[in-house]
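One structure coming up, written as structure tokens, with questions to follow.
Just one protein chain is left out here, and the rest sit where they should.
For subunit A:
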């Protein structure tokens, strides 16, 4: 029978088929753990006298709470320190591999899995973190879970799951210069809404998706949750295999050949039926930016802050009024005129080496706008090392940016990297909720290129705003940044 990619991966993991409304029991191939959503799960195991069933399918890292400065000193915030020490104790007690702060493999959990080659096509991947959808870029069925489910997976390596519906999102054509994978996903969320994906696994397909690098695909899948979806997936192809080949945990020799043979079957059949199909034309896309307080409140940068009176739906109108007030904006104000205080480049959405390269290419030889602070936070310690090996750190420092250690950082402000009340950011992260980056902070979600252009000009800007003849300092056209 014809099946979608998601259905194929699902069917390959059914331990026990549910009947009469009882959900299927699914096997979990890879369980990623971090300090924030795991302490109560380990405590539950301890109280019930249960072991971790498969420590060899489990990996822990520290990311949400970790400081991005002075990482060789004791963590100043005592509650953060306690939480991290609790994870270290739990990992030791239950035999779970952990990459702690200061370790070269520490970093945001959604970067650590892929860079170690643990995230592979056709796996089921879970983590107590909604951005687990990132791993779907490899053709894995990957989704975020709550702490009770973390405990469930630790104890049983399975999860009872009600079936998902499937949605195909086809992005045809070619992205114009200056637009990126971030703009694709922001445009998708604006189109289907923050609840549009509820109950669905999204599959991204089409020419524009195929053209994306592995890291750019991760950016798209990462924000599936911002459309309300449990997961987002992209069928694996040569780009995927090339990324994985030679990574520490990638299969080797005959195992590699067997794996690739299987991975090549992981695509939706031509006659597979999706519950919903959505089509976007990539050439219509422009750099996107959010103006409001949910990720669906976004517009092309050439637009203006909406006028609530012109919004027909009553709930949306009220939400827009609230958002405009919270964001300190004026209806009708051109988005390009919005001044920012801080530019944050990082997170599991856009903190990878290609993101940092594209920013560096744009800011090389320039200096940031005086009144703007710029934070560059690599997604993992390995990304930081790679950037330093390429000299990107020098470019950022010369530009006037801060070059930090790895972690979630200002994406959610659990560590000291926060916005002050009223402070406005252009952020390459994934959520613009009220107070997300610090109480009273105001967030505009943008791509790394828009973040870089904004850091140069001080107002929300695209690459095109830097002038008609903008080229990278090495003379290469900036059009090749578009796959980022």
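Going forward, a residue touches a chain if its C-beta (ideal position, glycine included) is under 8 Å from a C-beta of that chain, and two chains touch if they have at least 3 such contacts; residues count from 1.
Operating definition for what follows: contacts and distances are computed from a predicted model.
Protein name for the hidden chain, per its UniProt entry and selected from "cysteine desulfurase", "3-isopropylmalate dehydratase small subunit", "Putative ABC-transport protein, inner membrane component" or "Electron transfer flavoprotein subunit beta": "3-isopropylmalate dehydratase small subunit". Which of A:4, A:65 or A:166 touches the hidden chain is settled by the complete complex: it is A:65.
The hidden chain makes contact, of the residues A:10, A:344 or A:403, with A:403. Touching the missing chain, out of A:245, A:339 or A:367, is residue A:339. Residue A:423 is the one among A:269, A:398 or A:423 that touches the chain missing from this view. Where subunit A meets the chain that is not shown, the touching residues are 15-16, 18, 20-23, 25, 27, 29-30, 36-37, 39-40, 43, 48, 50, 53, 55-59, 64-65, 68-73, 77, 79-80, 82-83, 86, 97, 102-106, 116-118, 120, 123, 128-130, 144-149, 151-152, 155-158, 160, 162, 194-195, 198-199, 225-226, 228, 230, 248-251, 255-256, 258-259, 262, 294, 315-316, 318-319, 322, 328, 339, 341-342, 371, 373, 381-382, 384-385, 402-405, 412-414, 420, 422-424, 431, 433-436, 439.
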